[in-house]
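Structure incoming, see below.
Apart from one protein chain that is not included, each protein chain of the complex appears where it belongs.
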Amino acid sequence: MDFAFTPEHDELRQTVRRFLDKESSETAVRAVMESDRGYDERTWTRMAEEMALPGLSVPEEYGGAGLGPIERAIVMEEMGRVLFCGPYLSTAVVAADTLLLAGDDDARGRLLPEIASGRALVTLALGEEGGAWEPADVRLEAHRDGASHRLEGTKEFVVDGHVADVLLVAARMDAGVALFEVDAGARGLERTLLPTLDLTRKLARIRFSGTSGRRIGSADAAPQLAMVLARALAALAAEQAGGAERCLEMATDYARTRLQFGRAIGSFQAIKHKCADMLVEVEFARSAAYYAAFRAADEDAQELASASHMAKAYCSEAFFHAAADNIQIHGGMGFTWEHPAHLYFKRARASSVLFGDPVYHRERLAARIGV
Amino acid sequence: MDFAFTPEHDELRQTVRRFLDKESSETAVRAVMESDRGYDERTWTRMAEEMALPGLSVPEEYGGAGLGPIERAIVMEEMGRVLFCGPYLSTAVVAADTLLLAGDDDARGRLLPEIASGRALVTLALGEEGGAWEPADVRLEAHRDGASHRLEGTKEFVVDGHVADVLLVAARMDAGVALFEVDAGARGLERTLLPTLDLTRKLARIRFSGTSGRRIGSADAAPQLAMVLARALAALAAEQAGGAERCLEMATDYARTRLQFGRAIGSFQAIKHKCADMLVEVEFARSAAYYAAFRAADEDAQELASASHMAKAYCSEAFFHAAADNIQIHGGMGFTWEHPAHLYFKRARASSVLFGDPVYHRERLAARIGV
Amino acid sequence: MSLGEMTEEELRSRVRALLEEAHPDRVDAFTFRGKQYDNGLAWVHFPEGYGGLGLNPKMQAVVQDELRRNAETQHDDMMLNPIGIGMGAPTVLTHGNEWMKRTLLRRIFTGEDIWCQLFSEPGAGSDVAGLSMRGVRDGDDWVLNGQKVWTSLAHVSKWGMLLARTDPDRPKHEGLSYFLLDMESPGVEVRPLHQITGEAEFNEVFLNDVRIPADRMLGAEGDGWRVAITTLMNERTAIGGAVGRRGGGSIGILLELWNARTPGSLSPAAEAVLRDRITQLYIRSELLRFTSQRAKAAQKTGNPGPEGSVGKLALAELNQRIWECGMDVLGTDSLVYEAGYRRRRPAGESRTGRLALAKYQFLRSRANSIEGGTSEVMRNILGERVLGLPGEPRPDKGVPWKDVPRSA
Partner (left out) sequence: MSLGEMTEEELRSRVRALLEEAHPDRVDAFTFRGKQYDNGLAWVHFPEGYGGLGLNPKMQAVVQDELRRNAETQHDDMMLNPIGIGMGAPTVLTHGNEWMKRTLLRRIFTGEDIWCQLFSEPGAGSDVAGLSMRGVRDGDDWVLNGQKVWTSLAHVSKWGMLLARTDPDRPKHEGLSYFLLDMESPGVEVRPLHQITGEAEFNEVFLNDVRIPADRMLGAEGDGWRVAITTLMNERTAIGGAVGRRGGGSIGILLELWNARTPGSLSPAAEAVLRDRITQLYIRSELLRFTSQRAKAAQKTGNPGPEGSVGKLALAELNQRIWECGMDVLGTDSLVYEAGYRRRRPAGESRTGRLALAKYQFLRSRANSIEGGTSEVMRNILGERVLGLPGEPRPDKGVPWKDVPRSA
């Protein structure tokens, strides 16, 4: 039944939370976000070996845990709470789904085990300049060249694109948009780490100049990509919900303990009611993210599409409001570099744009529900 | 200089306020709003004889006071404060301006003195079904018939149309949109008082079936009508600002005196801050209305057009918010028929739609400022 | 065997026995519900002799199911006496004396006596416990004076659950007593209270030297607040609780209005702006549904979280936005109020048809953020009870009620 989390789910949540408390403290996040790699390799390895998280939704036959979108939403929500810096979204969510759905047994067999074991980082290179996220918007071109293909063009805002070992590239061919596997070491590949607003998630620009790529899956991967994107939105929305929850916690903890005029500031309605309004949005955000996760779980493509637009549109705004209000409630302190509030604020802003902003997703949803 | 009100302006405001306190008490408003006429003839006569308000902006040569848009904004603001029920907007503002701008000396000479003296009610019949307010949208047709013309069609939402002695009708002719003077007694004229959401301003549907009308002014009155409309918006915005001010006063007076939990409810930040936010919007609304009035005064057509879109768009929302918050702050009491709060709420809602709603005016403004 | 162990099958046969005795398809509701009560099938969790069989409350579903299986007609309209059945009966059972239980419970269930609740006063809105109605002991009676307000059904009620101040020298919660008021007593005057729509859903009730026999008090003298809590706990506030169907309720009507709009009445730009607003409202409506579903799911698994508490606040806000948007969709048509403002008891025509309903609800929904706890009070509750933020300084705390400043 919808929203019915099992004891196993709660157990998973607790385990992940304990792991992240240890491995992704504020100090750890700050250290990693200042680095160019943008993640801690030892942590990633431990995450694979001790927690089997990179392969959480990889089928057991490929060395994964074979769990589904609901478990993944729980993990993303927990990662969002602590602004975990790592290739989870790019590799364990988007790339894993792309390989699972692309329908290419060979690629699956080679890459999924690498992902599950934490040995390889894989990312999907989809977005391009102007930043539309739909297969239809892909302009980068692929030309057949004997057995392989040559790619020509530039991808933008590729999550973890600067450190990925393998790139899954959406490229235009006469037949439509197809997927290509490109080795990070390939010739004619230029990767630039972008100076991001949100230091906790790294993005890269990748230029392809006659770079050779191996096609995976069918000549027209548009439907698969649409599904990959919908599931990515559901996961990202869960991460946003987690971030929003944490902002509310920080704000209320501070409001309980910070005294001015001889009273806890949380006893002033200006603060108390701001927190109450945050609570409503946080609970709605969780409902949105969970609903999308459950729809992804029962593979109801139509309903998942609507649910993921809904979740990304709402969770983006809820997280941003929570992050902004958290700064406000902390006053001057919340505005300093030393305080983590600004990290959530920047993550909220950036994640609201990644894979399409709220207006974009509401427009898509409106079309689906016939408004 | 902009926003510099003279002692004469303040004097006018005080005189009008005293008159309305006497003539337009809540009791008077309730009595009149329940009547079909929708205004008190004795009050209207006194308003003409003692205050010369109907002719406020009618030139002295036609028996008016010869004052301008600034004085008129002051009067409208005061009327808005008390929800004055009377044909001021229809007759003294819109109809008077139409006659002044139509450039028809004969019509001016016959009708303006009647308006100034309070003997005649005149209204502009412009809007039609679907409710667009631009001359371009006029569909009602006029056909030449010897010396006069015959009108065919229906006008909607005609302010005070059920009691007006003379109707100024915008009708389509090959040359464009022209204005026609139609006597209330004319044959083929059917007037229906509409059951309005806002009981304090009466609207009528008027059906013209081969009704004879006398053309006034040029064959294409579109530019004049646009100017009439802009000046009407400025006046209406002032009325809305007045209404918003009054709602803020009612709310703060109540918040000062109403005690719960042993405290004045206005000492709770939930209420106090709501009032503070209302104050900001009320002051902005006044700025918007005054600016439009000053632009109307120096007959800067281009700037007036922008200013009037701005004023109508903003004052509509400010008044609605103030009226809604006033109900909320009054709690259950503010929701009763006995309490005047709902009268302001309904006036706010209705006036926000009359002559175009905020989205409509923002769209027009955007086009003018090149956004 | 003791009834506590009555099996479902035994209960079903008992229901069929009742149907032998009186069948809904053949007897009127009053007669049938009387028999249903006498057979302990009114509230199976109530004790024997009081309309119940001392069973687990869940078993009531079995009764309703068996009745549905064996009869066309269902005499189960809770609305025939909502306050009596929803709040009166449990309160009487918990705090009432023998006479009340014997006499009143049956008449509540049959609908012979309609009940109303007399707590709120003009001077005591959010601060109900600050109420002023005085009750003074005089021999075997209490003499009551004062005014109540927002009383649904007062004009048709036989009994009123009334809270009055019997000791002004104690702090506000401690000086209250709880009475059963015979609404036909001399000195009781009920006046309709008209609201923004012109209709009178509620009443004002004036008490002028009304005498109530001392044995009509529920709970002990000064113990009224505790009794009132029982009543309020049983307030069947569907608000925010019910899980509607997709696109149902207010948002459903809004979408209908939107799809029925006159083509060309809006510019493409204006359409885009309104469409984005409507989509936001659709999303919130869905999320409110999902959030109540989560609350229900969490109750089942036995660890309910905050998701249950946000409904009332969110619904009030959402409903108002939806109907404001509906009026914007109607455009100039919203200038007209076809139903008119007639001062009377609620009548259907102001709510028949999509258009009339939208306009009526636009007005009516202003009360959503006031009735059953203002949104300001709801935010306090969320902030304090759910988020654990400290309360405000309370000047009235522990102070004798008579010394606490209050509105005239």
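So that you can tell them apart, the chains are marked A, B and C in the order they are listed, and the count of residues begins at 1 in each.
FYI, a residue touches a chain if its C-beta (ideal position, glycine included) is under 8 Å from a C-beta of that chain, and two chains touch if they have at least 3 such contacts.
Fair warning: this is a prediction, and the values are worked out from it, not measured in the lab.
Trainee: Taking the full complex into account, find the residue in B:Ala255, B:Ala296 or B:Leu343 that is in contact with the omitted chain.
Mentor: Of all options in B:Ala255, B:Ala296 or B:Leu343, contact with the hidden chain holds for B:Ala255.
Trainee: Check the options B:Ala28, B:Ala186 or B:Ala264 and report the residue that touches the missing chain.
Mentor: Hidden-chain contact among the options goes to B:Ala264.
Trainee: Looking at B:Trp44, B:Tyr314 or B:Trp337, which makes contact with the chain not pictured?
Mentor: Considering the complete complex, B:Tyr314 is the one touching the chain left out.
Trainee: For the chain that got dropped from the picture, name the residues of subunit C it touches.
Mentor: 268-270, 272-273, 275-276, 392-393, 395
Trainee: Touching the hidden chain in the full complex, which residues of subunit A are there? Just list them.
Mentor: 127, 130-132, 156-157, 194-199, 203, 257-263, 268, 270-271, 324, 327-328, 331-338, 342, 345-346, 349-350, 353-354, 357, 359-360, 363
Trainee: For review purposes, identify every residue of subunit B that touches the missing chain, sorted by number.
Mentor: On the subunit B side, contact with the omitted chain comes from 1-5, 248, 252, 255-256, 263-264, 266-267, 269, 271-273, 275-277, 279-280, 283-284, 286-288, 290-291, 310, 313-314, 359, 362-363, 365-366, 369-371.
Here, only the chains that are shown with their structure count from here on.
Trainee: Measure off the straight-line distance from the CA centroid of subunit A to the CA centroid of subunit B, and report it in whole Å.
Mentor: For subunit A versus subunit B, the centre distance works out to 54 Å.
Trainee: With chain centres taken as the means of their Cα atoms, state the distance from subunit A to subunit C in Å.
Mentor: Distance between chain centres: 45 Å.
Trainee: Subunit C: which residues touch two or more other chains?
Mentor: Where subunit C meets two or more other chains at a single residue, that happens at 376, 379, 392.
Trainee: Subunit B: which residues touch two or more other chains?
Mentor: 268, 270
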